[in-house]
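Worksheet: one structure, shown below.
Omission of a single protein chain aside, the complex is shown with its protein chains in their original locations.
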Amino acid sequence: MLAFTLRRAVQAIGVMFAVGIIAFSMFRFAGDPVNQIVSLDTPAAEREAVRKSLGLDDPVPVQFIRYFGDAAQFKFGVSYQFRQPVSALLMERLPATLELAICATVFAMVCGILMGVYSALRRDTLLAKLFQAVSLIGISLPTFLIGILLIYLFAVTLGWLPSFGRGEVVKLGWWTTGLLTVSGLKALIMPAITLGLFQMTLIMRLVRAEMLEVLRTDYIRFARARGLTTRAIHFGHALKNTLVPVITVAGLQFGSVIAFSIITETVFQWPGMGLLFVQAVQNVDIPIMAAYLLMVSLIFVTINLVVDILYTVVDPRLRSTVGRAT
Amino acid sequence: MSDAVASNADKQSKLPTHAARSWFSRALDSDVFYSFRRSKLTMVAAAITLLFFLLAIFASWLAVQNPFDPAQLQLINSRISPLWTADGQSPFLLGTDEQGRDVFSAILYGMRISLAVGVAGVIFAGVLGIGLGLIAGYFGGAVDSVIMRIADVQLTFPAILIALLVNGVAKSVLGNRLDATSMLVVLVISIGLSFWVGYARTVRGSVMVEKNKDYVAAAQLIGLPAPKIMLRHVLPNAMGPILVIATINLALAIITEATLSFLGVGLPDTMPSLGTLIRIGNNYLFAGEWWIVAFPGIALAGLILSINLLGDWLRDALNPKLR
Amino acid sequence: MTAPVLSVRNLEVEFATRRATLRAIDGVSFDIAKGEVLGVVGESGAGKSVTGLAVIGLIDPPGRITGGEILLSGTRIDHLPPEEIRRIRGKRIGMIFQDPLTSLNPLYRVGEQIIETIRTHTNLSESAARKRAIDLLAEVGIPAPEKRIDGYPHEFSGGMRQRVVIALALCAEPELIIADEPTTALDVSVQAQIIALIKRLGRDHGTAVMLVTHDMGVIAETCDRVAVMYSGRIAEIGPVQEVVQNPLHPYAKGLMGAIPTLAGEEKRLVQIPGSMPRLSAIPKGCAFNPRCAFAFAQCHVERPEPIPQGTQAVACHLFEAAKEPAA
Partner (left out) sequence: MSVRRSLFAATTIAILACASLPASAQTLRYANQGDLKSLDPYSLNESTTHAHLGHVYQGLTARDKDLKIIPALAESWETPEPTRWRFHLRKGVKFHNGDPFTADDVLFSADRVRNKNSNMQTRLAPDVKVVKVDDYTVDFILPSPNPILHNAWDVWYIMDKKWAEANNAVEPTPVSATSPSYAALHENGTGPFTIESHQPGVKTVFKANPNYWGKVDGNLKEIIFTPIASDATRVAALLSGEVDVIEPVPIQDIARVDASPNAQVLKGPELRTIFIGFDMVRDELLYSNIKGKNPFKDVRVREAFYKAIDVELIKTRVMRGLSTPSALMIAPELFALSKDFTRPKFDPDGAKKLLTEAGYPDGFEVTMDCPNDRYVNDAAICQAVVGMLARIGVKINLLAQPKAQYFAKVLKQGGYQTSFFMLGWTPSTMDSHNVMNDIMGCRDNPKSSRGEANLGGYCNKEFDALTDKVLVETDTAKRNQMIKQAYEIANKDWAYIPLHQQALAWGVSKKVNLPQRADNLVMFHWATKKD
């Protein structure tokens, strides 16, 4: 168990290193950072001075090592556009993205599992077919289009929900939350649904497929032969076994949710990391882009690790053995 | 995005693989056709998908103009509403956009690009995934764990982020030489790199099953190259699941292309795909020029919906346990 | 005379497929008395397992019982509503499946699964149920049951798991246990122990046992009576000694010839040529006719019905006429 965890951790560090190289090389060579710092009419000599002060004239390996050393200490430099440390900016935006991603995931899990279980147990009912239809539409419509349609319907036409932003936020230490105010909660509804819809669809389909498969297993047949109630079989045995792989996938999907928030945050002007990233891409704000990539990778890798470990906790079969085969 | 596909693939790979019957004969097996005929929805979906493919292939014969040729666009014809509305004008069936581009023609040509990018991306992903899956399964050991670890990591990175990365790298490498053609290639590569894992896992699973079978040893004994033999046995077995993954991936690839266009890293506006058309048209929604976004949107949703329906049906039809 | 624990009369089970409706069980009748062990033997696909599932009411769509009756201690149970047959399952009829490795839910502790079953069928409290579970585990021969009860299925060996499965089937002291090939998936060394256990438990509790197997050796060792099935019908039924020593049906003869004897005498095994027909292609008349060395004209036309022959009953035209008993 410990060896397994350690091996996974080492692999995670390897992944981070690879991502670091990609991030560094990609953003080091995409566009000229100096252009972003100085105004258009700055003379060439001053441009050179800026280049030097940023260390952009050092050999590339030196730049890379310096970059990596700083990144390991969560020092990502200063944003070219905001003239603030990137880590502070990211930290400021992190709560918004995490709150959105968590709410979207909760929405996706709750609705997805309920709908999936229902459509597995009552395969031929009208409602199950409706769920199937909804899930197909959820998979077939691009996120940005759903967001725009929701805004058009609920914000502009009906005027029920705000079209952008987080509403009023409350500070809890360094964390800001929109979950404690009415306007914050209202502002959360549409972005969370938009972001969670795709995951909900995935989870619903996964739950349905897994559940159908579990219902065909021998232990379910045996549970029926033991005379257990349908309820106990469906919600005690089948659901628990269904949820093991579902939770894994949902956990891994959390990374996607965070990355997909790039689109949702852009549409809803949600002040999170994704929006910061998009703005950084538009403004070639290299430190932010690189930091975002590393940060998101770190979240992914951490989730991966946690899910791996969690998996062994949830599934007793894996507890005593070394790990699941990949 | 790719996770569910992969987990589908996992499930697929867990299926008992039948003896090495050719995939083709199995696909043509009357069971599959029976379930096809039984489901009206699937038939409709297949008809729509086929129709879209045909429309895309024969776009140049069906369109009233070539929307990619600026000389054929008349600014004076811009923003005409669809034919059946009060301000409609022939021959612009579905109206025109800001540049005087006929929306119907643009949809046909755009669909051609979306489908081309999707199909090419899926093929690229398939070749890459099948190749890596074969290698991982055949060699096992360190090679296997390296490839599968990459696959694991890859799975957590959503396609859109990978595509953005590939695009970014391409932009910095190609810089200003990035024209429409190379952009197409970049899109195909981005999509290919995002979706290979499903195939790799499926094929690897099949190889693992086949590797230990006697015929491989026997083939080796009589001097036949084992990889070749296995290829001949593994691929037909894995073809069903691969086809399912490919179908679902095609839909995802088209959405990914559209999303990349939304984020402004797709094809240039002078060569709009369906996604680009929607991004552009979306700007005119509040202005009441709904047809610029609505028809491409309906076409895209209809296309993806049909492909997804086909994929669902195919998955159920090829998976005897689900029947 | 009391009613037999299980009485099956002219049972018919059909599976509706898209091409045709297949009859998997076609007019099967037998009884099992209290404390009796009935072996059901036959090749794969002969309808042994389906018969077992039909008795316990677990035939899933597209299959269904289309005829005949099943009586449990004199009461019909084949047409009960789902909730009532559920109450019978596990309480009055216990079932043991082929593969102990997959019969237990891997995510629940063994004890949880036993206690859950006990409490479904009795009013015992949690602690009482737990105590009973430990007793049951002890009874099926699991060492240190008070410890092992909190183990997960994967922590048990195959044989131990099958013992747990048997304990589960015994939870509510059922009148009848259906054991569907309970040893096939186990090591040879463990098989005998499990068979012995089933037999002992049946005897100790006075439970009737329906033992489905394709292993004649097991039948010979364990059962009081045996039913030989072929293509959804009973070819021959009778006391185990009789059927083994003196099989009447040509098919049964073939089967008995397949029992290796421990004595090690070089008696040549009789092979039955050909294989059992698929359900979709059962020949007219006697289903066995294409493989039967003694088939004559009538066999291709008329289906034989079971005919009592002493303590046995056999479905073969040879005995109708009772002309030339086979050697």
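Letters are used for the chains, namely A, B and C, taken in the order the chains are written, and counting of residues starts over at 1 for each.
Here, a contact is a pair of C-beta atoms (placed from the backbone, for glycine too) under 8 Å apart; a residue touches a chain by one contact, two chains touch by 3 or more.
As the structure is a computational prediction, the values presented were derived from the model and not from experiment.
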{"item": "Partner chains on view for the chain not depicted", "value": "A, B"}
{"item": "Among A:Gly20, A:Gly112, A:Gly138 or A:Pro162, residue touching the chain not depicted", "value": "A:Pro162"}
{"item": "From A:Thr5, A:Ser183 or A:Thr229, residue that would touch the chain that is not displayed", "value": "A:Ser183"}
{"item": "Touch with the omitted chain, as defined above, among A:Ala49, A:Ile247 or A:Leu298", "value": "A:Ala49"}
{"item": "Absent chain, residues of subunit B that touch it", "value": "69-71, 73-76, 78-79, 98-100, 171, 176, 179, 264, 268-270, 282-289"}
{"item": "Absent-chain interface as seen on subunit A, which is shown", "value": "31-32, 34-44, 46-47, 49-50, 53-55, 75, 77-78, 80-85, 89, 92-93, 148, 151-152, 155-156, 159, 162-165, 168, 170, 180-184, 266-269, 271, 275-276, 278-279, 282-284"}
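Operating definition for what follows: only the chains that are shown with their structure count from here on.
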{"item": "Contact distance in steps, from subunit B to subunit C", "value": "2"}
{"item": "Selected interface, A-C versus A-B, where C-beta contact pairs are more numerous", "value": "A-B"}
{"item": "Intercentroid distance (Cα basis), subunit C paired with subunit A, Å", "value": "53"}
{"item": "Gap in Å, rounded to a whole number, between the CA centres of subunit B and subunit A", "value": "23"}
{"item": "Set of subunit C residues in contact with two or more other chains", "value": "none"}
{"item": "Complex contacts: residues of subunit A adjacent to subunit B", "value": "11, 15, 22, 26-27, 29-31, 136-137, 139-145, 148, 152, 156, 198, 202, 205-206, 209, 212-213, 216, 245, 249, 252-253, 255-256, 259-260, 262-263, 266, 278, 293, 296-297, 300-301, 303-304, 326"}
{"item": "Partner subunit A, residues of subunit C touching it in the complex", "value": "56, 58, 82, 86-91, 94-95, 97, 99, 102-108, 116-117, 120-121, 152, 154-155, 165, 168-169, 171-172"}
{"item": "Touching residues (chain side subunit A, partner subunit C) in the complex", "value": "217-219, 221-230, 232, 236-237, 240-241, 244, 314-317, 320"}
